[in-house]
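Yeah, one chain of the complex is gone here, protein chain that is, but the others are all in their spots.
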Amino acid sequence: VGAVSMATTKSSTRGLPSGIIPALTTPLTADGRLDEAGLEAVIERAVADGVDGLLVLGSSGEVAALDAETRRRTVDVALRASDERVPVVAGVVGTDISATRAAIRDLAGAGIDAVLVAPPAYGPLSQDGLIRFYESVVPERIPMLGYHIPAFTGSRIEPATAALLARSGCLAGIKDSNRDLEYLQQVVMAGADAPGQWNVYVGTDSLILPALLLGADGAITLAAGIAPRWPVELVRHYREGRMPEAVRAQEMLTRLILALRKGAFPAGAKAALELQGVAGRTLAGPREALSDAEVHALREELVGLGVPSVAEQESK
Amino acid sequence: VGAVSMATTKSSTRGLPSGIIPALTTPLTADGRLDEAGLEAVIERAVADGVDGLLVLGSSGEVAALDAETRRRTVDVALRASDERVPVVAGVVGTDISATRAAIRDLAGAGIDAVLVAPPAYGPLSQDGLIRFYESVVPERIPMLGYHIPAFTGSRIEPATAALLARSGCLAGIKDSNRDLEYLQQVVMAGADAPGQWNVYVGTDSLILPALLLGADGAITLAAGIAPRWPVELVRHYREGRMPEAVRAQEMLTRLILALRKGAFPAGAKAALELQGVAGRTLAGPREALSDAEVHALREELVGLGVPSVAEQESK
Amino acid sequence: VGAVSMATTKSSTRGLPSGIIPALTTPLTADGRLDEAGLEAVIERAVADGVDGLLVLGSSGEVAALDAETRRRTVDVALRASDERVPVVAGVVGTDISATRAAIRDLAGAGIDAVLVAPPAYGPLSQDGLIRFYESVVPERIPMLGYHIPAFTGSRIEPATAALLARSGCLAGIKDSNRDLEYLQQVVMAGADAPGQWNVYVGTDSLILPALLLGADGAITLAAGIAPRWPVELVRHYREGRMPEAVRAQEMLTRLILALRKGAFPAGAKAALELQGVAGRTLAGPREALSDAEVHALREELVGLGVPSVAEQESK
Partner (left out) sequence: VGAVSMATTKSSTRGLPSGIIPALTTPLTADGRLDEAGLEAVIERAVADGVDGLLVLGSSGEVAALDAETRRRTVDVALRASDERVPVVAGVVGTDISATRAAIRDLAGAGIDAVLVAPPAYGPLSQDGLIRFYESVVPERIPMLGYHIPAFTGSRIEPATAALLARSGCLAGIKDSNRDLEYLQQVVMAGADAPGQWNVYVGTDSLILPALLLGADGAITLAAGIAPRWPVELVRHYREGRMPEAVRAQEMLTRLILALRKGAFPAGAKAALELQGVAGRTLAGPREALSDAEVHALREELVGLGVPSVAEQESK
């Protein structure tokens, strides 16, 4: 996968694209309901900027904290707004198998192109437990990505486990948010005997370029929703062999994601969207949005980095 | 709280008893449905042995892995079987506030005496976030315990946070399953200004006696469901000043819980119930029950410890 | 060990006493040399207050940060000042076996009664590695305690390892500073087949009473150097069956150690000694003493707790 992906653009199925997939936040109104116009605006900008797919209901989308109704409407709005221009992936986080299975079935029914499924929250699973879990919830008609995020779930999906789930066709790839590129290389190799597609995505904005170099098919990341053109151009530079430009693009993205790391996750990204006039900064309860002072400080940093559309914030 | 509890038996409200509250496993049939007769048998034995309350749907009850229907029936069976002889507490684990609130409301409506509520799984909360969380879900008519289990939730409920939630009356106490008796002393002290009851429970069978000594009101523990008479007698020895006997009882419980730590939690406890002829060893998926060989080894240990009712297991 | 130790005072060898062993800080002058008069004053007070032994060069004594000359003089002063009234234990921390062996030999030659030896710092050892380590450094004529402090060494001394080293007579006991009383019970049990003495000490001031109850022989702790009479009386209450008084003494010690947890370890304890007029607050470099403002705040807390001899600190 590695060296080849540099020279050629993979032909991808509808379900799992190569390249940049912003992990979208879920814009909320001040009283906590889905801000549909905000979500549409975020999606419209990302598609216009050339992203290869969209993720809704990921960790960045506060999936675990949203109620069922908000999750359902988020999917509906995302599918309508993307309008089949790019594939839409949806995240699933849960604790029990039957609810996870039902959520996946509903997403497939609604028209989602692929699901990104985290191991059950609340206590780690053994590797055998992870295998049984993914085999128990695998959807029939759309691909499923495993989500490696041990900081949130307690469970590590070991490379040997990924290899087994690749060979059986249960998983179509892995998103790795553990910031460990040695692991990423191992899960890239884990797909060697996969019968079909095996896509590995890095989940960290600061590591997109090195991950591509090591064989990742793309990135599913937060900052890609704030300045979508930046990672899109990074990938283009990389694929067309302009490495110095790719390095500079990576450096900008790294600075951006460091600036966004403020308050409760993903408060910085939501505040950035507010500064861009795209959507409000409200977080799903019980987490709290950045304060006015924090937003002001963030604004200075984003202006310094040249993030597009960051305007003077109105006082509240 | 500390020294006094040794000499006098606290008068407790219906909701939150002092003493021993077994954290019950949820017996399942081989095909994963609630084994109602098994649950009734477990409860009947525990009440007959003198426990002070019952916990269903805790971590020991695999609450996170059970589907909604099984959780609902577990509550119904437990309330019917206990028949108001002892209070029944129910655990609540979730990720979003609205589902947690609904679950708590349903439990109160069903007649549960108190709820034990874990911080949201899937990513840690700040202390402010924890305060907002508990304030958002507090039930109206029954007491709520906070559940300190950072290994499963990522969130630490700091003593200062517990003190604040005690003062406001939001929490009626804490169950600590972090095996840190310094923390336990701090949450005991945290209740100094509580307007009403403030009950602290230790969640670890190996620490019941020292926790009582340091001011805990009782224990909510797994092994108490396997050999209920042991911790009940430990408390009685302790309250009546027979310390050497209390120490010996603690040592037996420590040996028992160490023996039960096998396989995926709580596989050892479920296998022990099978060896006692009380209920089957099936775990909620995707976790797997102990193998026959593991059960055989466990049997030897339990017989060696003199655990009541452990019979020769039939070959399968 | 457990229940018995409550009723009878163990006859102890010269080397390893039961009861309270303050883990002494190493008083330093403002320019970083050993403050001999300060160390003598600390020891004189502790012995007068009835402690059962003394530890120098432990973690509380900043052993790892002291130079060889200061370590040597600390031992000389401690032996001279204690004057055979109580046994003196010395800590050893190192990285390579030959230096550790030499340090232990020197301590035995100087007249130290026992050594407390940590696993090599800088990277964890396997259990086999720990066994080889302790067997390689065991002194000929004085007892050696293993030091369980994984937060500083990365190595866990598993109970089965402790049992093996107990049986072979290599270790004469364990000091546990991991704040886990289930572990402590397991290492108490680990000594069942020891050919000679097997002493288990708790290393945490907040856990002295529960540790005694669970079979510990004593405590090697920091706050015992600041208010030696408090833990000495705790042990006396415990041994003579006055449990409510023992509980109150424990509560006072817990409050004291919580107050002392300020700045870099053990800055709070050294500042307390300064407030008592016993010794200065200088830390071994590169760690820094508490600021005047921090010392002032500490003073308020210590006065509130009734810690003896805490006087108004002179401005500097």
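Every chain is named by a letter (A, B and C) in the order it is written, and numbering of its residues begins at 1.
The working rule: a contact is a pair of C-beta atoms (placed from the backbone, for glycine too) under 8 Å apart; a residue touches a chain by one contact, two chains touch by 3 or more.
For clarity, every value in this text was computed on a predicted model and none was experimentally measured.
*Asks:* May I ask you to name the displayed chains that the omitted chain touches in the full complex?
*Replies:* Taking every chain of the complex into account, the missing one touches A, C.
*Asks:* Out of C:T74, C:T153, C:Q186 or C:T282, point to the residue that touches the absent chain in the complete complex.
*Replies:* Considering all chains, including the one not shown, the answer is C:T153.
*Asks:* Write down which of A:L34, A:V138 or A:L214 is the residue touching the left-out chain.
*Replies:* Going through A:L34, A:V138 or A:L214 one by one, A:L214 is the residue touching the chain not shown.
*Asks:* Going by the contact rule already stated, which one of A:T29, A:Q197, A:T254 or A:S309 would touch the omitted chain in the full complex?
*Replies:* In the complete complex, the chain left out is touched by residue A:T254.
*Asks:* For review purposes, identify every residue of chain A that touches the missing chain, sorted by number.
*Replies:* 2-3, 6-7, 179-182, 185-186, 204, 206-207, 209-211, 213-215, 241, 243-244, 247-248, 250-251, 254, 258
*Asks:* Which positions on chain C touch the chain that was left off?
*Replies:* Interface residues of chain C facing the absent chain: 59, 64-68, 93-99, 118, 120-123, 125-126, 128-133, 136, 151-154, 264-265, 284-288.
As a convention for this text, only the chains that are shown with their structure count from here on.
*Asks:* If each chain is a node and each touching pair an edge, is that a line, ring, star, complete or other?
*Replies:* If you draw each chain as a dot and join those that touch, you get an open line.
*Asks:* If you fit chain A onto chain C using the CA atoms, what's the rotation angle, as a multiple of 5 degrees?
*Replies:* 180
*Asks:* Pick same or different for copies chain B and chain C, depending on whether their interface residues overlap by over half.
*Replies:* Chain B vs chain C: same; shared/all numbers exceeds half.
*Asks:* How many Å are there between the centre of chain B and the centre of chain C, using C-alpha atoms for each centre?
*Replies:* Whole-Å distance between the two chain centres: 35.
*Asks:* Multi-chain contacts only, two chains or more: what residues does chain A have there?
*Replies:* If we look for residues of chain A contacting two or more partner chains, we find none.
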